[in-house]
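Removed: one protein chain of the complex. Kept in place: all other protein chains.
Chain lettering (A, B and C) follows the sequence in which the chains are written, and residue indices restart at 1 in each chain.
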Amino acid sequence: MTTTTGPHPTRRLILQGAASVALLGLGNLPFAAAPARAAANDKYPEEAFKQKREADAIKALYGRTAEPSDKVKLDAPEIAENGGVVPISVTTTLDKVTSISFFVAENPFALAASYKIPDGTIPAVANRLKMARTTKLVAIVEADGKLYSASKEVKVTVGGCGG
Amino acid sequence: MASSIRVRATSNGDITEVQALIQHPMDTGLVKDSKGELIPAHFIQQLKFECNGRDVFVADWGTAVSKDPYVKFSFKGAKKGDEIKISWTDNKGGSDTTTAKIA
Amino acid sequence: MKTRVHLLLGSLGAALIAFALASPRVIAADKVDPVADAKAFQNFFFQKFPNVKHEDFVNGPYSMNEDMKRQWQEKEEFPPYEFALDAGKEMFATPFKNGKTYADCFPNGGIGIRQNYPYFDTKEGKVITLELALNRCREANGEAPYSYVKDEMASLTAYMAYTSRGKLMDIKIPDDPRALAAFENGKRYFYTRRGQMNFSCASCHVQSPGERIRAETLAPALGILNAMPIYRSEWSGMGTTSRRFVTCNSQTRAVPLEPQSDEYRDVEYFLSYVANGLPISGPGARP
């Protein structure tokens, strides 16, 4: 997690030892966050998983916004066979990737899953997520300290004829 | 009792592909049971894969991950026969761990 | 009050009669000929879906829709029925209290025989399904029978199906009038409309396979039981043939019969027989 003093004074400042300098008041200037540090931080992003809306969850998890990039390939079905088990995967050609996360906008809590990608691990993940209803699905890749995103709409409805 | 974690790790060249399927209800806490009571949230929060003494993959999961969760990833720097240690912890303090050899 | 009921019945009756007259088919003489029925049944689907490979019909909805087939194949890499399969294998190896195991109840130790079920038992004069045979094996060895719609039965049939994967469905109808009657009874059940929705199995699985009922794509009736038991994402769990029949009934708002009632055993007999020659693909994963 990169450290920055955003508008919320309550955001916990994560001190990473003498090496890192807390750049106070410089806002969202992108700077080279050492990839190792993001990977080493094993703490479970409790705050981010509590956010309801996608934008808040992204901010809580990464502290800044992402820009769409065609280097992030998001693969998800057009119509989900079943909202309970939706196979989703993402691959990217970006390098120095340190984290990949999935956000399901229409779910009660937007952040679905977040993966830490240490050095030497291929920046690609496949998993199965739940989707409450037809929704925008966003995948975010953190590469070399910057955020890149891809999104897609997935249609979800119930099955069966009556009951 | 067999482990709740099924792992398949296959290596070709320098890249090892890992697939894992874990037996876990992944209850969101928002679903009611037949008697109309809320089933409390019970889901895996963190899943860690270690190989040759370092983390090769760490998953932080919320309630939107499917029941009996599945994940697939690949990593470099390991060879056939190396051992991968997989462990998870859930929001109720439950946990399980297992090891698998790279085929 | 009486008049209102007659009005309601009158309208329903009229609709039904109109439908019966409108349909082109002439009701032929009623000699039961399973071989001809099976041929006609298979040709109906082969002609209706010429570009679906014959053995693909056993993949249900995935033979009807490319996008869903891709989702399915992705899941098949590490299928959700993996746990049921392992549990079934373990149960098969675990002896009963009296030391016997399931292998003692079945030909060839229960391995690679699922394609011959259900069969007609000439002594009993009735259809015996795999699920029924498993519970009878348990009872014969002093164990309590399993529920036909719960996971234990699904794990057992999943393992037995797995050991028959790829073998062709091979159901026999012995030269016994009761067997022909059971086949006919199963066929009648398959085509009979029921429930307030007034659907028969054929309304969905013969008239509109490949089309959607809300999110789900309907499977063709041909080979529809070849993948049993199935892990359904909708149930997020395993489902035996019995569970599938019971839930299909309640979907059309018909009160289900007891699992393994004669009607269910006969319709399983009919559906399996007409799928002779198509491969077993169980256990399966479905939406």
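As a working rule, a contact is a pair of C-beta atoms (placed from the backbone, for glycine too) under 8 Å apart; a residue touches a chain by one contact, two chains touch by 3 or more.
Here is the rule we go by: contacts and distances are computed from a predicted model.
Asker: Missing chain's UniProt protein name, "Multicomponent Na+:H+ antiporter subunit C", "Amylo-alpha-1,6-glucosidase", "NADH-quinone oxidoreductase subunit 12" or "SoxXA-binding protein SoxK"?
Answerer: Answer from the UniProt record of the missing subunit chain: "SoxXA-binding protein SoxK".
Asker: Taking the complete complex into account, tell me which visible chains touch the one left out.
Answerer: Displayed chains contacted by the hidden chain, ordered by label: C.
Asker: Touch as defined at the start, partner being the missing chain; which of C:54, C:126 or C:253 qualifies?
Answerer: Answering carefully, the residue with contact to the hidden chain is C:253.
Asker: From the listed residues C:54, C:69, C:150 or C:188, report the one that touches the chain absent from this view.
Answerer: In the full complex, the listed residue that touches the missing chain is C:188.
Asker: Which candidate, C:41, C:146 or C:245, sits in contact with the chain we can't see?
Answerer: Answering carefully, the residue with contact to the hidden chain is C:41.
Asker: By the contact criterion defined above, which parts of subunit C meet the unshown chain? Give residue numbers in ascending order.
Answerer: Within subunit C, the residues that touch the unshown chain are 1-5, 8-9, 12-13, 16-17, 19-20, 23, 25, 27-28, 37, 40-41, 44, 187-188, 191-196, 198, 200, 202-203, 206-207, 250, 253-255, 257, 263.
Simple rule for what comes next: only the chains that are shown with their structure count from here on.
Asker: Counting only Cα atoms for the centres, state how far subunit B is from subunit C in Å.
Answerer: That pair's centroid distance is 34 Å.
Asker: Take the average of all CA coordinates in subunit A, do the same for subunit C, and state the distance between these two points in whole angstrom.
Answerer: That pair's centroid distance is 43 Å.
Asker: Can you work out the whole-Å distance between the CA centroids of subunit A and subunit B?
Answerer: Distance between chain centres: 19 Å.
Asker: Show the residues in subunit A shared as contacts by 2 or more other chains, in ascending order.
Answerer: Within subunit A, residues 84-85, 126, 128 contact more than one other chain.
Asker: Which positions in subunit C are in touch with at least two other chains?
Answerer: 75, 80, 236
Asker: For subunit C, which residues are in contact with subunit B within the complex?
Answerer: Residues 75, 77-78, 80, 82-83, 86, 90, 236.
Asker: Can you name the residues of subunit B that touch subunit C in the complex?
Answerer: 2, 6, 8, 19, 21, 23, 66-68, 70, 72
Asker: Would you pull the subunit C residues touching subunit A in the complex into a rising list?
Answerer: Spelled out, the residues of subunit C in touch with subunit A are 67-68, 70-72, 74-75, 80, 195, 197, 199, 204, 213-216, 233-234, 236, 250-253, 287.
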